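What follows is an incomplete set of chains from the complex, kept in their original frame.
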Amino acid sequence: MKLIEAIIKPFKLDEVKEALSQLEVQGITVTEVKGFGRQKGHTELYRGAEYVVDFLPKLKLEIVVADDMVERVIETIQNAAKTGRIGDGKIFVLNVSDAIRIRTGEKGDSAL
Amino acid sequence: MNFRDLAKKSAWIGAALPLFWAADALAGDAAPTLSAGDTAWMLTSSALVLLMTLPGLALFYGGLVRTKNILSVLMQCLISAGVMGLIWIAVGYSLAFSGDGAFIGNLDKMFLNGIGPDTLSGTIPEFVFVIFQGMFAIITPALMLGAFAERMRFGPYVAFISIWLIVVYIPLAHMVWGGGFIAELGAIDFAGGLVVHMSSGFSALVAALYLGARRGYGRSPMPPHSLPLTVIGAALLWVGWFGFNAGSALAADGTAGLAFLTTQTATSAAVVMWALIEKIHRGKPTVLGGATAAVAGLVAITPACASVDVLGSVYVGIGAAVICYFFVTIVKNKLGYDDSLDVFGVHGIGGTWGALAAVLFIAEVPDGMTWGSQIFAQIKSIGITAVYAPLASIIILVVLRMVLGDLRVSDEAEYEGLDLAEHSESAYSTESSGMSASHSGGAA
C-alpha cells in the first residue's frame, strides 16, 4: 500500500477528482495548504506598506491505494492537474505499512 | 422643477398631500416655508439611502462572490460613492432637476450654483433635496456591478458607470422626476422602478452579455463565499429602503407613512411567497432565497409604494417572488447567460413588474386618467426604459472597449481573483499567510 500525496492548484480539484473516480479510487482526503516553491508569489499593499507573499494557496490530496494502482493513480493525477505552468505541484509517494477501516476493523487493502 | 404632474399621479388619494406645496408654488400662492419635520425625515432618508450602498449592497453582493473577489465588489461600491457623488454635484443634479427640457435639464445649477442654506425646495432646504437625490445616483450604477462581478477591470468599471450616470441615469431621472417627457406621459414611478431598477437591470444584462461569462461558468460551481454577509447586506438594504421609498414623499406625512407601510408589506409577502415556492419546488426554503426575495419585493414596490393600498402591496410582493424566482432559477439557466448575481432577474424584471403593478393594483386613478390610459402610460414608459437604457449602455461599452482595451481582466487575473489582481489585497489573512515585509515598502 502507498500513500500518494499530491499538491495541486486549487481550481484543478474537480478535474482530478473526476479522473480518479473513473479509476475507481475509493477515497481521497483533501487539505487546504499554502505552498512555497519556484512559482513566484505576489505583492500586497496595506496603507502603503508592501508585503511579499511567497505562499500560495494549494490543495493537498492524500490517497492511499494498493501497490498495483500506484502508477495509474500518479499518471491520472498528473494529467488532470497539469496546466503546464509553473506551480502545478508535486506528487510524493510514501509507503504505508497498514490501513484500518474504523467502521469495520478491516485491515490492509480491503480497508481502502 | 415640475413636480405637479408627478404629485397628482403618485399620491394615493386625489389631493396629493406630499407635494401639494409644489402645486401651490407654481400657482403663485404663498411660498412654502421650511418644515423642520419634513427636513428631519429627509436628512434621515438620505443617510438611509447611503446605508443601502455602503455597506448594504456591498455586503449583499460581496457575500455572493467567491472569496478571491469580495474586495473588488466592496471597492466598486466605495468608488461609486466617490465618483458619482462628485459628478452629481458638478453637473448631475443640474442636468436632472434644473430646466424644462423634455429629455434632459440644463446646467444652470452646476456645482449647485445659486443654492444656499436658505434656498428651499418645497418645505425642505434644496441642499437636502440635492443630497437625497445624490444618494440615488450613487446606488443606481453600483447595482449593475452584480451582473459582471468577478471579471470586469476596475478602471473600465469606473469609466462605464461615470458615463452611464450622465447618459442613462440622469436623462431618465429628468424625464421621470424632473418634469420631462415621461412625467408628461403621466407615468407613475414613485421611487424609481423605471429610473433606478429597470435602467440598471437592463443595462447590467447587456454588460454581462458583452463581457461574456466567467471562466468555468456552468461547469464549476461558484457558490457564495459567505451567506451571512449576504444576509447582513439584504437586511441593511431592507432598512435603508424605507428612506428610499418613504423618503420619496419628500415629507414626513401620510404619503410617507403609506410608502413605508407598503414597502414593508410587499417585502414580507415576497419573502413568504419565495419560501413557499422553494418548499414546493425544491423541498426546502433557503436563506439565499429569503434574502433574494426581500430584495425582489423591495424592488417591485419601489415604483408602486404610494399608489397601491396595503392589500395591493401584498400582491406586488407575491408577484415579485413568483416572477423573479422564475427568472433567476429557470429562465437564466435556460438561456445560459452569466448575470453573476442576478441583477437583471431581480432589478430588471422586478422593476418592470413593479412599474406595471403600480397601476394594476392602483388604489385611486389620478384625475384626468382612466385605469386604461394609466396602464398605457406605464407600458409606454416601461418600453422606453427597456430600450433606451440597454441601447445606450451597449454603445458606451463598445466605445470604452475601443478606447480602453479589454474591459475584462485576463484569464490569469480571473483565476487568481480580482482582489489580488486589481487591488493587491486579500480579504482575509491568517498567520500562515506567509508574508514578509518587503524592502521597498517598509514597516506597517
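Each chain carries a letter (A and B) given by its place in the written order, and its residues are counted from 1.
Here is the rule we go by: contacts are C-beta pairs under 8 Å (C-beta built on N, C-alpha and C of every residue); 3 or more make two chains touch, one makes a residue touch a chain.
Keep in mind that this is a model prediction, so the values were computed, not measured.
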Chain copy counts across the complete structure file, not just the copies drawn: A x3, B x3
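Here is the rule we go by: only the chains that are shown with their structure count from here on.
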Centre-to-centre distance between subunit B and subunit A (centres being mean Cα positions), rounded to whole Å: 45
Subunit A to subunit B touching residues, read off their complex: 11, 14, 34, 36, 41-55
Partner subunit A, residues of subunit B touching it in the complex: 216, 220, 415-416, 420, 423-426, 432-438, 440-444
